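Worksheet for the structure shown next.
One chain of protein is taken out of this complex; the other chains stay put.
Chain lettering (A and B) follows the sequence in which the chains are written, and residue indices restart at 1 in each chain.
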Amino acid sequence: MALRSSHRPLALALFLSLAAAGCGSGSGSSGAGGKLTVWLAVDAQESWPQLVQSTNDRFAKAHPGVAVDVQYQQWTTKNQKLDAVLAGKNVPDVVEMGNSETTNYIVNGAFATLDPSRFDQSGSWLPALADACRHDGRTYCVPYYVGARVGVYRTDYFTRAGVAGPPRTYPELMSALDRLKGTLGAEDPNFSALYMPGRYWYAAMAWVKDAGGEIAVQDGGRWKGALSSPKSVAGLTEWKRLIDAYYVGDRAKDNGDQPGVVAQGRVGVFYGNTWEADAAADEHAGGDPKLKGRFATFPFPGPSGKLLPPFLGGSTLAVPVKSTRKDLAADWIGMFTDRQSQQTLIAANTLPNNTAQLAEVAAGGINGPAAQAAATGGWMTPFAPGWTSVEKSNVLPEMLERIANGKASVQDAAREADRRIDEVINER
Amino acid sequence: MRRRRSLGHDLLGLALAAVVGFPVYWMVLTAFRPAHEILSLPPRFWPGRPTFDNFARALGTETFWANVRSSVVIGLGTVLVSLVVGTLAAFALARFRFAGRKAFVVVILIVQMVPLTALIIPVYLLLNDVGMTDSITGVILTYLVFTLPFTVWMLRGFIAGVPVELEEAAMVDGCGRLGAFRRVVLPLLAPGIIATSVFALVQAWNEYVLVYVLLSSPEKQTVSIWLVSFQTSFGTDYGGLMAGATLTALPVVVFFLVVQRRIASGLAVGAVKG
């Protein structure tokens, strides 16, 4: 970094003399030989390994002699490693990035521009993903997949509480929750009709959006926090009311271990991704295999009368600007995200990267409600340069915890959060 | 001392072991539990129906044995090199007066004060420039600088605790400095060396921030990185994590037992002969 050009050679010469005495078996991760290095998040390894395999097979046919080395990264630690690696000279050729992470890397020049016309269905890419990839009219990454949150409920509990079926409107949802609370909640003081931990900001912000509020707005090229606007406050107030009425667990928690908690059997309804319903019955995720088949999903209605706008969290694929095989990288991404590959993703219960195929997700399947919610609307975190800083300094969870625990009024907590957002959201 | 041993002390000792060991017990207990019993309320302190599923799942990871091998190489490499190199420096510090000694002491101390997290990127860039990223040797070298200052510091204290007169008596008896060191100082250092080597091993064995950044090939990664992978984006597989952690901790415990027996007995014999 600092000594890049001046003092480092000396240290290096010394170091090399030592390394030579040992066994310097270091090898570059890209550039050397015919190798393409791809960083994917672990989701691909866990949920659609067949897609990775088929893409690599197709790629091998098109580019014989180029080996593809797919390395899987954990979401929690990926970017720390990426930062170090991008500063060095051997970078991966393809990197998976969450759609709330891309903006900061793009404005800081980490990724190469891509020609969207090279990619299948680029005309119908989901805005939530495509907007995350665009900056100043250029495209820097390719949409990969998306997820949308829905309501998940225990079918057996609904039957026991005498609720006929999944709620279609907000009042129906409230009456279902009341019934759950009245029957199961009466037997077990630890039963929550609705699981809504206090730091679950993806959920709380959905209520803000539903009320017409925003996390932050752009004003003359600069971003500023908008959580203390009257509409946002109204959304937060309704969210707090739900916690008070239907949630009995610890309010200082987040949704990190949601499937595991739900698997304990003390939750009637929760707001989450479709796969969390599966995870709650899967021991790999801390779930209980005995609960298989007892969860069903529904499009979560919002107080406004429309569907509660879900956060559209998803992934994109980018090519680092330092990659020496940008063309091959783009080819690989192209195969990994084309129509045929997206079909494989849909089969693995994931939502595709484009509106055309979103319509092909079976409405009756477990992912149908999510597809419906994603198609009718949804929201993204602000595409501001400093958004990742806002996220990582935990402004939203801390505000929500203060509200949920009654440490501060909604108005005060929101104003404090806006102040902290304003501090970092415009920083690169 | 023998006279003061009593039932009271024994009971106190057992109570202490129980309190301190409880989290360890909880880890092992969880490792044998089916997933849905793990968060049960009220808590159960005994496995209802112990299961080996968690271990099977943990061992089923493709790269597990490669990762164990990598951890062993890195762990033992770090321990051996830092012990040998560190003992030399510690001896110099404890027994000699030389120009630059104070500066050396201060540097050894300062080096330990620097937060590791501040060095991740610079260390990566350095190794990257010499082509030693994704290299086990690179990792050992890096760990060395974190265990060495500690080793020197620790052993210096223990060498200082050995009366110089003993060593001089041996030298008068015709042993050279090296002989005196081997026959007199080393045996008395045994407990210190055990503690230090366990420390160095634990450091190298359990570190996961640096090694994750430095290594990229899945088969070269260490068991500590493997452990992190139980926290998937779907939630944490606590049963698998605890089973993995139990498996990971075992070698360290075995290492301690072996080292304690070997060094303690071997060197004690040497001391009698000397």
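In the analysis below, a residue touches a chain if its C-beta (ideal position, glycine included) is under 8 Å from a C-beta of that chain, and two chains touch if they have at least 3 such contacts.
Assume contacts and distances are computed from a predicted model.
Chemist: Pick, from "Ribulose bisphosphate carboxylase small subunit", "CbbX protein", "Fe-S cluster assembly ATP-binding protein" or "Sugar ABC transporter permease", the protein name that UniProt gives for the chain of this complex that is not shown.
Modeler: The missing chain's protein name, per its UniProt entry, is "Sugar ABC transporter permease".
Chemist: Decide which residue listed in A:Pro92, A:Gly225 or A:Pro397 touches the omitted chain of the complex.
Modeler: Looking across A:Pro92, A:Gly225 or A:Pro397, the contact with the absent chain belongs to A:Pro397.
Chemist: In the whole complex, what residues of chain A lie against the chain that is missing from view?
Modeler: 1-5, 7-8, 11, 14-15, 18, 76, 79-80, 83, 86-87, 104-105, 107-110, 190, 199, 248-254, 256, 261, 264, 321-322, 388-389, 392-394, 397-398, 401, 405, 424, 427-428
Chemist: Mind listing the chain B residues that contact the chain we can't see here?
Modeler: Given the touch definition above, chain B has residues 1, 4-6, 9-10, 12-14, 16-17, 20-21, 23-24, 26-27, 39-43, 85-86, 88-89, 91-98, 100-102, 104-107, 109-119, 121-123, 125-126, 141-142, 144-145, 148-150, 152-154, 156-158, 160-162, 164-165, 168, 171, 177, 188, 191-192, 194-195, 198-199, 202, 205-206, 208, 224, 227-228, 236, 238, 241-242, 245, 248-250, 252-253, 256 touching the missing chain.
The definition used in the following text is that only the chains that are shown with their structure count from here on.
Chemist: Roughly how far is chain A from chain B, centre to centre by C-alpha average, rounded to an integer in Å?
Modeler: The separation of the two C-alpha centroids amounts to 37 Å.
Chemist: Can you tell me which positions in chain B touch chain A when the two form their complex?
Modeler: The contact residues of chain B facing chain A are 34-36, 38-41, 53, 57, 120-122, 124-138, 141, 209, 212-213, 216-218, 228-229, 231-240.
Chemist: Considering only the defined contacts, which chain A positions touch chain B in the complex?
Modeler: 1, 8, 11-12, 15-16, 18-19, 22-29, 37, 41-43, 46, 71-72, 74-77, 80-81, 83-85, 87-90, 190, 256-261, 263-264, 275-276, 279, 282-290
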